[in-house]
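Heads up, one of the protein chains got dropped from this complex, but the rest are sitting where they should.
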Amino acid sequence: MADDLKHTTAEATFLDASEIVLNMGPQHPATHGVLRVILKLDGEKIIGTECVVGYLHRGVEKIGENRTYVQFNPYVDRLDYVASVSNGLGYCEAVEKLLNVTAPPRAQTVRVILTELNRIASHLIWLGTHALDIGAMTPLFYTFNQREDILKIYENYCGARLTTHAFRIGGLQYDLYEGFEQQVKKFCDELPAKVDEYEWLLTTNRIWVARTQGVGILTAEEAIDLGVTGPMLRASGVKWDIRKALPYENYAEFDFDIPTGKNGDTYDRYLVRLEEMRQARRIIQQAVERIPDGPIMAKVPKVVKPPAGEVYHSIEAPKGELGYFIVSDGGLQPYRLRIRPPSFVNLQALDRMVRGSLVADVVAVIGTTDIVLGEVDR
Amino acid sequence: MPPITLATLKPYIIMVLIVGIGPLGVGYLVLLERKLMADMQARLGPMRVGPQGLLQPIADAVKLLLKEDVIPGMVDKWVFWLAPCVTVTTALAAFSLVPFSSEFVVTDVNIGVLAILALSSVGVLGIILGGWAANSHYPLLGSLRCTAQMVSYEVVMGFAVVAVLLMAGSLSMVEIVKAQAESHRWFLFGAFPFGLIAFFMYYVAAMAETNRSPFDLPEAESELVAGFMTEYSGFRWALYFLAEYCNIIIVCSIAVTLFLGGWLRPFPSVKLLGWLDYAAPVGSSLLVGGLSLYLVKRQPRAFDQIVLAAIGLAFVAVAGLFAWPAFNELFRGVFWFIAKIMVLVYSFMWVRFTFPRYRYDQLMRLGWRLMIPLGIVNVIAIGIVLVLRG
Amino acid sequence: MAEEKKPDPTVPPIAPAKPAAAPPPPKPAAPAAQPWDDELARSVRERFGSAVKDSLTYLGQNCFVVDAASITSICGYLKHEEEFNYLVDVTAVDYPKREKRFELVYILYSFPRNTRVRVKASIAESEPIDSVTPVWQTANWLEREVYDMFGIRFTGHPDLKRILLPDGWQGHPLRKDYSILRQDEQWVQENLHIESGQ
Partner (left out) sequence: MLDQFFFYIFAAVILLGGLLTITRRSAVHSAIFLIATLLGIAGLYLHLQAEFLAGVQVILYVGGIMVLFLFVIMLVNLDQAARQRQFNRQWWLALLAAAAVCGEALYGLYRGRGAFSFPGAMPGNVPPNTQAVGNALYQNYMLPFEVASIMLLVAMVGAVVMAKKRL
């Protein structure tokens, strides 16, 4: 990338000396945290970028090697802190796989409901901030209002709103509270009208379309080559979702579609995520109708001590493929715990998407990449 | 030396009033904007300072005045100092040319419209220099955007104004309003539909000139942090802010004067609607006053109750004054003028809360490929219509 | 290797965290791992002969253990001939007791086949390994992170520098001999102007 930044031509005159190096971040309103992007500009046109990450690095993987399996569970909530339930699901499932146990059906269904609610919450935050980046400030408040309903469900369920630590290795700690079904159903009934309202505010707005269509294009080949996953991959036309391809929990029992885009631009990613919210609602509606009775915890020993071995397990987090690679030496603590963060890998595609476009597009593309720096930096 | 009378002193009195009340008015305009935004976004907005947050502008002003005056290192000091002064001076000076009513005007020069446009184009220099002087890339980019935007949309605005000048046959603000009174219609509907097109162009160009969303590229907070104001803080920043909102009022005043009949009541030639001159100011003041008095009970603190009651009574008193024919005669023009400005300002704000922001190249394309050709065609069309009508 | 034996004098190891590199030396694959032998495993073994040291399966997850020298050619083959077009992750595991200390793990996925496969290669400290960036662009940042955390050098990488830690940082935190309480005191003092970040 450094080579690309060296943009010098033989006949550079003093009039060409208009290249500006703009340091965007780590404190910047549109970099969603502490991302720093160094932009090399020709006027407003971008001729090179370099991402500097790591401002939020906490050494989570090192911490994981020094905590027991159970102790580490709450730490994963702090990765993608707007989708903490998904992180917990991925971790618990990976350890369960290593232990060779599966959660009982009731626990699985509850996990699916909470995780899909989390997907909606994450996409709502994305939608609000993305719209704010592009200059439409009002949707932000609407989406946060609605996300509040989800957070209230979490609060009722486990007492925490953001870093929930909702799941345990082997199942669930708490059973459902009185009125859970009604609350979730009420949320599901209200969702479509709200999503339609956001669409009404944005989808047909000419400025919105002009700002997003054809911006930050990733073709399917590029997306695969760059390892991009999640809605960004699907917007490029690759119909791939881990929930369908390599089903975990009891996702195979539910009926839902994988929305895909055609052009792989910001507008398509926007449409794909909106549709994903509707599909997540479909899953929740099916799941909440048939929560089976039974235990909520599998037979997991009090002291989690998986046999020596290694396992990679990944789930479809709101941002893409969230994977855990755990190496056990048979001890109390993981010998090595690697987290494969979707945001980190997706962010790598930023350079490809913005080169040759304008400064305003960088903001739109950062928004559409939907990064959470807690996960990028770990 | 002519003798000093009330008539010769009037311009100075009005000037003092403008400079004195102007910043306060701007403060309340900001409060209005925040309240409206909050209302559209399902929240309350400022509620802490004073009753219903009504003293917020004063608290803000005090805060900005008392803030430490930070001048970053490496800036071009005197340009950094000069730039906000240029912007705010020109913005306030432009008020002296705005006819709030046929009487309530500092001076009516025979190149009124041209003079206001000239002043606002000088004000732009303050923004450009401020961005440059800060010696930082975000302000610089903001300045560059601002320059290109202003130069392009000044042309658009020029064409829209020329359309009105053709209809009015004068550059004087007062004469333009009088021409509308004589032709019995606002120029908005003059040479129908070309007056409407001119107004639309003026409206868009005014939004671009005042850096309002969706054309707020020079200060787009998600891209350029705060654009040309990034390095400014405290009172200097407040000057820019003041100038910005003054400019909004100025462009709306021009729009009202040129297109919406200035201080004239709606349908000025329909005698049957004469009661509006009393009903509208009295009714609206009573409404505001009554609402304030109604809300007094809900205030948690005694101080808030007193303030709100005072405000309510003041508005009731204003209503009483407007019911007095002599006062009404004198100030009805001002009422209509301000009411029309408020409608336009409200629409500016509404647009801001609703639309995303244009991108730089799209803004330029809109200006040069659509608005300017449209403006040229519109001016020619109005010329033809006027010639055909004789 | 000599360094790792002497405990870090500045920081006492925390009590509950038993150093994971302790008594029972970890084995390359779990004892439960079975030999993996299907069409794919056979074709790769045939193609690369002794460069493929082993092919194992554990909990339904397949894995090749290969020679570090032929990593790019095997990865290239897997991508172009066997349709493993998506590089999920590149990471490493540190086994300080082994002769070849670092084990690199490449996790691949094939969209047409809908399966994952892991490729593992061991290298010694100070021994470089070829970068797979020419095969998959994704590897760029992932290998930078491995370099940052383990100090493994990738030859042919376009821009090998630290990614998560600051540029001047000393040490590579995910090595087993890097205590969890250790930090680059000098860096902290110079750049953050505080005595210690702990």
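Going in written order, the chains are labelled A, B and C, and every chain counts its residues from 1.
Please note the rule applied: a residue touches a chain if its C-beta (ideal position, glycine included) is under 8 Å from a C-beta of that chain, and two chains touch if they have at least 3 such contacts.
Only a predicted model underlies this, so the values are computations on that prediction, with no experimental measurement involved.
Remark: the omitted chain is touched by one listed residue; of B:I111, B:L196 or B:L293 this is B:I111. Among the residues B:T147, B:S233, B:N328 or B:T354, only B:T147 touches the chain that is left out of the figure.
The chain not shown here is touched by just one of B:I18, B:V124 or B:V164, and that residue is B:V124. In the full complex, the hidden chain is touched by subunit B at residues 76, 79, 82, 109-111, 114-115, 117-122, 124-125, 128-129, 131-132, 140, 143-144, 147-148, 150-151, 154, 171.
In this section, only the chains that are shown with their structure count from here on.
The chain with its C-alpha centre at the largest distance from the centre of subunit C is B. If each chain is reduced to the centroid of its CA atoms, subunit A and subunit B end up 44 Å from each other. For the pair subunit B and subunit C, the distance between C-alpha centroids works out to 63 Å.
Taking each chain's centre as the average of its CA atoms, subunit A and subunit C sit 25 Å apart. Taken together, the subunit B residues at the contact with subunit A in this complex read 37, 40-43, 137-138, 140-141, 144-145, 213-214, 216-217, 220-225, 353-362. Considering their complex, residues 20-23, 28-30, 41, 43-44, 131-138, 140-142, 145, 201-202, 205, 207-208, 210-211, 358-363 of subunit A touch subunit B. Those residues of subunit A that touch subunit C in the shared complex are 1-3, 53-54, 57, 59, 61-63, 65-67, 97-98, 100, 224-227, 238, 240, 245-246, 307-312, 314, 321, 323, 325, 327-333, 335-336, 338, 340, 344-345, 347-348, 377-378.
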